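Below is a structure I'd like to ask you about.
The complex is shown incomplete by one protein chain, all other protein chains being positioned as in the whole.
Our next item is subunit A:
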Amino acid sequence: MDVVNQLQRQFIDYSASLHREGFLDDQFTQLQKLQDDNSPDFVVEVASLFFEDCEKLINNMARALEQQQGVDFKQVDASVHQLKGSSSSIGAMRVKDVCIAFRSFCEAQNRE
């Protein structure tokens, strides 16, 4: 039982620090509240979907940015928009903020 308590405390501390440092925001807390006995793996499922989504979108963006003939910023922007939406829905605040900055680069057609 002690071990369980310890792990729980570690988890709580870690969560708190992620919130403090701005990685996660209130939306993530909302997700945690939605998890219950009927849906015990909800957070894990959504987080997994998010990671898959991220991978796919980042790959899309990388490919678009590597285009020799000229970067299709619209495509990059579309991917970032989706990523921004997903990260905002799960509470990944940092990712979302980065996306917002990214999009302004897209608008400026700034490859750097």
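By our rule, contacts are C-beta pairs under 8 Å (C-beta built on N, C-alpha and C of every residue); 3 or more make two chains touch, one makes a residue touch a chain; residues count from 1.
In this section, contacts and distances are computed from a predicted model.
Enquirer: Not counting the visible chains, the remaining one has a UniProt entry; which protein name from "Sorting nexin-1", "Response regulatory domain-containing protein", "Molecular chaperone MKKS" or "Protein BCCIP homolog" does it give?
Expert: Answer from the record: the omitted chain is "Response regulatory domain-containing protein".
Enquirer: If I consider the whole complex, including the chain that's not displayed, which of A:21, A:45 or A:107 touches that chain?
Expert: A:45
Enquirer: Under the stated touch rule, tell me which residues of subunit A contact the chain that is not displayed.
Expert: Touch with the absent chain occurs at residues 27, 30-31, 33-34, 36, 38-39, 42, 45-46, 49-50, 53, 82, 84-86, 88-91.
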